[in-house]
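Only a single protein chain was left out; the remaining protein chains are all shown in position.
Note that the chains take the letters A, B and C in the order they are written out, and that residue 1 is the start of every chain.
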């Protein structure tokens, strides 16, 4: 049983290999009556696109999205929405040298073990190019969040050891103004400087992305298994290179006492029940409590290096994997819209699902 | 759309509130022909049971499991296996004082917001008692792992700041011999001492559990969404009090360079392809690579304190939540079998699913 | 991958063998806030129960349902509702003679072929006793239909060649007043007479059940695959002994010209759009159109006879299957509540799903 369908009420099915005809997605379950144009989707694809700044890969991919169905007179019709992005710049020649080689910490070996066959061109289905389909679907999911009044953003909170401090002010409006997509200008500069240094070495670096959803209505999430944080965790860990997820206080919260960690309820001036701290990260018992949902996602350093590496080929013979091509020294800035897209899909799903909570 | 069904091929559906008639689970998709008795299940329930040691809650719950269906002549028949655990020791009186109060960092408020009604006795459905059904199901899942030759264990790797060091030797055989279920005797003692100290203060503490699966066949996991680590992350974040998940190098891996982080392939003496390091945590491209699968799970400090706390009631009025009852100062030792159970369910699911990979 | 879960938004998972501890069901997805007591469920179980009249099996089964979870203070809470019916009257001895024999047109042979093991006591999982769990779940589904204003009923429209004529008046109020559950008193008498005759011969007979849903809102059904009639057809063909399903004009409609078959739209006095005929059976393009939904279900003659039959055993040796026990000469009157229950589950599912149609 394959696993290329995500979501329950807002369901996305993706297809496509890095160097095939195209990649795409069918969204089944988008409600009728939403305004939608390809421009709404293109804006996020452009944020994920290679070549957009000096610190990411210089590959050129147009990544133009086309809406094939499900939209009529500028509105969604309730029928499946198919989106397609042609692979205009596929260069199969670039990858022939890795046909039989297992690149370290890539999926070459595991795909071969699993399926006995593998489209080796550009990593095939295991290429991060696949995430473009997610970003496209996520742009539609965001429409559902907007309608609900939810504000969603993500930004790079750490690159290697350069990390946002608790005292650092986060300014959402500058995220798209710096190449690394960090909400703090000073840290952004340090991060960019670090990435440049790493790139010179032909090396790569990881980091973390923080994602925040504000003005979330209380009541989203479906215990006991489809808790909001459980579905978010799955969504994040399904992204290439992701190695960790934490909600609210996360791993650091394990160091606290319960008396300090508990978020005390109070009624604010407007009569709304809130909590004075938010170590819960906006979710209690698997259900949103109205506070901001905050989580962080860990990305490992990119596995493709500009250095030679020792490995084995499909016969188990020792080989050298040569570093070449056009790759990202750090995946983080381009991963920001991917994290947003997957978070949006999870929230769209749970917004719809919550409509069935009460008789 | 509710969320009390977990898994795809090995599917579990749980029911039950803390103080209702019983809790239970139906497992749909357990293959026919496995040897199974209630004793196989009871052993894990006894590890999760309250009152088993001095550092956990002293509540008495028998937690006797009964197999209602799906087993005949000591073997699974391929039909649904229903398991039931009676709530013999429910004391509704204990909880009447919290009927209208929202306990801090519990699910009282969110359940009310979501459903407009809530079984407040002992936390109802949001009680961790629900996890007994998971442990029962997990015991059956473990049978499928065993048949595949997979070895699974979990242990407490940190309580608060007391943490297993990289240099600490892990001895699997001692895990069940100390009250905290830690694989290192020295750390175990420190952890137990810390919990005792915390309990005296009427406070609570969190920690992390490490889970390891050895002798995992390569090829488990279903990209792009149902990656093995994505399903594990969901499984873990669906457990009460869980705040984080990390695979292999996890959050620390974000500090490394790609050249150090990549796991180099080599062929061992027996001709088997392996990696010399395992920062990947046994999963590459969402698919197991044959190396041990290793992940860690963060648990926040227990929200129920033996201290008074300020909160609000269902009308938004300020109230005091009084600390009383019989609760765990630290959930970790009892969470070990829960982590194992959910991991076993994910692996059983993916073992079965992988049977369909090839024509 | 097993198949004991039915429905998408209103999901039921059943378990249980004929002669095991109990049979039961977990309903996941029943909205919170519905009034519900076990008496609401018992009324339908009593209609399905053996021994209720002279023309059905005289086995005694109490079939008392117990609600184990999901209901608090007389209302559903949005959490899983578990229902259980104990098998109080199981007599394993009655069935030892068929342990290795394959009863003709039963599931003994196919279960053995599929699973390699079989609970042969009373037919095990393949026994129609399993449908009691469906009837119990259906009683809850009916609550959702009632809230929507939908009126649902089924009745026996044919037993063998004794068939409701087009000119026969259907009187819903007499269905429960005759032993065969037919809406026409005259035909009911003929049907009962026929069954008595058949029983004397130790033989059995089949027939058809007609099911009608009135005051159905337009808009239920999810093209292109989960059309309302597609889900109804699946629901019906999943019932033991069912061999056919037809909607509206059904198989007879294949004889008509399109010009006669098309249902002409008109606006009635109240401004409501209706059709002057209803060959469509209330569904067009997979979606309810506001007219009554009408379908018929074919049931084969019961396979268990009071006559000796030739067959083979598990080794392929020729054996005689002896007719004895307490069985139904005609399954139809007891199948009426089963057809209703499955129809109710499908409609409850689609009522909930339709809440997501529009933004």
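The criterion applied here is as follows: contacts are C-beta pairs under 8 Å (C-beta built on N, C-alpha and C of every residue); 3 or more make two chains touch, one makes a residue touch a chain.
None of the values given here were measured: they were computed from a predicted structure.
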**OP:** Among B:29, B:104, B:206 or B:301, single out the residue that touches the unshown chain.
**Re:** B:29
**OP:** Spell out the interface residues on chain C facing the chain that's missing from view.
**Re:** 1-6, 8-9, 14, 102, 104-107, 109-111, 113-116, 125-126, 130, 158, 160-161, 198, 201, 203-208, 218-219, 221-227, 229-238, 240, 242-251, 253-259, 261-267, 271, 273, 275, 279-281, 283-290, 298-305, 307, 309-312, 316-318, 352-354, 356-358
Original post:
For chain A, which residues reach the chain that was dropped from this view?
Top reply: 1-5, 8-9, 11, 13-17, 20-24, 26, 28-30, 32-33, 66-70, 72-73, 75, 77-82, 114-119, 124-125, 352
**OP:** Could you list which residues of chain B touch the chain missing from the display?
**Re:** 1, 9, 29, 31-34, 76, 78-79, 144, 147, 223, 352, 355-359
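In this text, only the chains that are shown with their structure count from here on.
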Original post:
Could you state the distance in Å from the CA-based centre of chain A to that of chain C?
Top reply: 46
Subject >> Averaged-CA centre spacing for the pair chain B and chain A, given as whole angstrom >> reply: 26
Subject >> Distance between chain centroids, defined by C-alpha means - chain B, chain C (Å) >> reply: 39
Subject >> For chain C, residues contacting two or more additional chains >> reply: 1, 9, 29, 32-33, 78-79, 352
